[in-house]
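Data first, discussion second: the structure below is written as structure tokens.
Missing here: one protein chain of the complex. Every other protein chain is in place.
Moving on, here comes chain A:
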Amino acid sequence: MLGKGVVGGGGGTKTPKPSFVSYVRPEEIHTNEKEVTEKEVTLHLLPGEQLLCEASAVLKYVQEESCQRGVCGRLVCTDFKIAFLGDDEPALDNAETQFKNKIIGENDITLHCVDQIFGVFDEKKKSLFGQLKKYPEKLIIHCKDLRVFHFCLRYTKEEEVKRIVSGIIHHTQAPKLLKRLFLFSYAAAAQSIIATSPKDHTVMFDTLKDWCWELERTKGNVKYKAVSVNEGYRICERLPAYFVVPTPLPEEDVRRFQGHGIPIWCWSCHNGSALLKMSALPKEQDDVILQIHKSFLDGIYKIIHRPPYEIVKTEDLSSNFLSLQEIQTAYSKFKQLFLIDNSTEFWDTDIKWFSLLESSSWLDIIRRCLKKAIEITECLEAQNVNVLLLEENASDLCCLISSLVQVMMDAHCRTKTGFQSLIQKEWVMGGHCFLDRCNHLRQSDKEEHRRQLSLPLTQPKSSPKRGFFREETDHLIKNLLGKRISKLINSSDELQDNFREFYDNWHSKPTDYHGLLLPHIEGPEIKVWAQRYLRWIPEAQILGGGRVATMSKLIEMMEEVQSLQEKIDERHHSQQRLQAEAPCLLRNSARLSSLFPFALLQRHSSKPILPTSGWKALGDEEDLAKREDEFVDLGDV
């Protein structure tokens, strides 16, 4: 009875690859299932989307076991996406269409998702940009969501190759005007579709009411007030129209430096201490102006720092923490580890995987972010002091740290709508420059700074003893805030001790998942977020395994409990109605793999994946390796 029956085998079916988050519910766009399944053959355009160019007789490579197979089809480029329309794409069965992204198909790459384009000329891979003199026989597209596409153009007509390649390069690389972003033509064409569901709704923080609601929810309304002083962006475009400041703060202070130097409320802890952020005052050389700044800030600090009633600690993120450049460099290295062209590359990098990971520094950056957030949590929770995050524009690291702190401390932020509201509050309304950081307009001169927001929360690590606080007081603080304020920055020893005690203490107790949550930050506990980074790599797929296996058991059990509950309710009302069983989303576990729900069926066979790379040298152990297990001579009998 044992045997080949490994799960997930079966015929070539397709792989939905959702990679786009939309507040517009997909079902509001497509209601017709039939239309969805037919989409692969006929190009499906969103409202307002236009076909720009296309090429036929293109082969898309599909990794299958250790060899590659080509699927023939059309490659098209619209003003929204690059799409491949395969000729022989089999239809999905019902269970699978549930997991299909209804906007972005398996073979769709939105233009903004394209990271890098390579051409293969005579077996050599070259990065493609600008005007091409020669057209490649193969096109490799690396996506920002870490998918890798290989298209063979050898059988495509020459003019079509030219058109599609230059089209793709142009539409993914040329600078763009803001008004040309597809979003606007889509919004104009699809105006009628507005997602509003009264329940489960995300707070947008675009009205005074939303801020009041948040103040009330966190009981911050005792000491803080929502202000509309920036209504219509009269004072500053950087700040939201409505925001929250300490109650005693006069509104005219906000105007004085266009919102700079103003403590803006992020969140209040149950014990009344608050998390605040402030954008620094512009740098000045002039002593007179510096004096003005100093006295202004002194005034501001008197409002928020009134010992013993109210104490504030300042956390300068611009100078004592990660730089944006560091984050960007690390991520560029890190993502490269997952943009894998073929099986050989996968196994070649597998041997030195850990050192490659380490040299990217990405996990260390994650650890430092988490650690910083725990430190701030300690101040708020254990020391009951306010924390003021300071950053040049208060719109990068402030967003990151403040939202991490809230995820740790506020269970509401761990719900779906709570998290969406948090993103809206801290990142969207918080003025994070998405346009620049993601370089949506592709201005080559602008540096791309990316922030990886979603940090897996359950990740721990080993305690880095290197303090983030140097003994020497920071220049910026000294200049801007004066000596009195700089004293508020605690010394490194004290901080390390407090942190350690708080952290160890929390971890020694049983976890209340609805309360404060601190991630582990020790080295072995900070791991790669496999579900995101490995999701498209067929070699990394565990058929029938991975976390989804336990999750599907959990969901099954939840359904069973629910149906039992209904049964009991019915009995109570003595209704003997039989209920049809709700179909379980994940019941068909044979089709699941660790890559679920991303590359649902990327691997078509039940063959095991075998490493192809060899053994790395043992170094100083070579001598041992040569020894025999036992010292008995078997004799040349």
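As a convention for this text, a contact is a pair of C-beta atoms (placed from the backbone, for glycine too) under 8 Å apart; a residue touches a chain by one contact, two chains touch by 3 or more; residues count from 1.
As a convention for this text, contacts and distances are computed from a predicted model.
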- prompt: UniProt names the one chain left off this complex as which of "Myotubularin", "Beta-adaptin appendage C-terminal subdomain domain-containing protein", "Transporter" or "Vacuolar-sorting protein SNF8"?
  reply: "Myotubularin"
- line: The one residue from A:E123, A:D287 or A:D629 touching the chain left out of view is A:D629
Statement: The one residue from A:E251, A:D298 or A:E358 touching the chain left out of view is A:E358
Message: In the complete complex, the non-displayed chain touches which residues of chain A?
response: 1-7, 346-347, 350-355, 357-358, 363, 458, 460-466, 504, 507-508, 510-511, 513, 520, 522-525, 527-528, 530, 534, 537, 539-547, 549-551, 553-554, 557-558, 560-561, 563-565, 567-568, 571-572, 574, 578, 581, 589, 594, 606-611, 614-616, 618, 621, 624-631, 633-637
